[in-house]
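The complex appears here without one of its protein chains, the remainder shown in place.
Moving on to chain A:
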Amino acid sequence: MTQSEALKEYLLRLADSDMILGQRLSELCGKAPALEEEMALMNVALDLVGQARNWYEYAAELIDDGRDADKLAFRRDAHDYRNLLLTEQPNEDYAVTMGRQFFFDVWHYFTLKSLSEANDERIAGVAAKALKEATYHLRRSSEWVKRLGDGTEESHRRMQDAIDILWRFTGELITPDETDELMAKAGIGPDPEQLKNDWHGLVSEVLAQATLTPGAEDAWMYMGGKHGEHTEHLGFILAEMQFLQRAYPDAKTW
């Protein structure tokens, strides 16, 4: 794999993860537990899809095969999607929604922090703006994990269940493959070892404050999203998300 191949791959991972998590959050429209949460969920979803658009645009320029950002988002099938498996997991209850968000936000925050200092100006620029948003996302989801973990007996049980359900998808966030390593070496992506330590450090800290128990560091991890091998959920997400583009392939504008 060349560095330029790795970069395209890496941009699609960033874009697809943002896009799919934004899609999951927007499924909750009108269904949040309070009006304030309604606003916040849509706000986070909006940030993520906005970031996805920026990454897709850059990816489309580099891929340079005539596809634009919309084509990348709405005309690729699941095996071409590169999102983290965590992001495609269903919303379930608010504990799972927030647990998923928290694990993602910790990864996203440290990743963007590193990308904002990338020696690729375009990436550094997009990441710097995204980092501001992700900082808020992380603060919010950390607070919710603490509230639910250290709230009532029921919320504690639900939040711990959520951690247990989602834990197996977290390995993928911090287990580097060739692409991640090439990006680190190129001075773009985060140092894998550092990212892993940062992620575990912050997750342990917040879960401890939330009176929650993390999964084992050596637990079995479900991986494959970064290579296009997804859980069964992604096919359905795309069937819904890409419906119009697929049903009306001749439409040039919307």
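Keep this in mind: contacts are C-beta pairs under 8 Å (C-beta built on N, C-alpha and C of every residue); 3 or more make two chains touch, one makes a residue touch a chain; residues count from 1.
By our rule, contacts and distances are computed from a predicted model.
**Q** Look at the options "3-oxoacid CoA-transferase subunit A", "Na(+)-translocating NADH-quinone reductase subunit D", "1,2-phenylacetyl-CoA epoxidase subunit A" or "Membrane protein" and return the one that UniProt uses as the protein name of the missing chain.
**A** Hidden chain, UniProt protein name: "1,2-phenylacetyl-CoA epoxidase subunit A".
**Q** Decide which residue listed in A:52, A:84, A:130 or A:188 touches the omitted chain of the complex.
**A** Within the whole complex, the residue contacting the unshown chain is A:52.
**Q** Determine which one of A:61, A:80, A:154 or A:217 touches the chain that has been left out.
**A** A:154
**Q** In the full complex, which of A:1, A:62, A:208 or A:244 touches the chain missing from this view?
**A** The single option touching the absent chain is A:244.
**Q** Since one chain has been left out of the picture, which residues of chain A touch it in the full complex?
**A** 23, 26-27, 29-39, 42-43, 45-46, 49-50, 52-53, 56, 69-70, 73-74, 93-94, 146-148, 150-152, 154-155, 158, 240-241, 243-245, 248, 250-254
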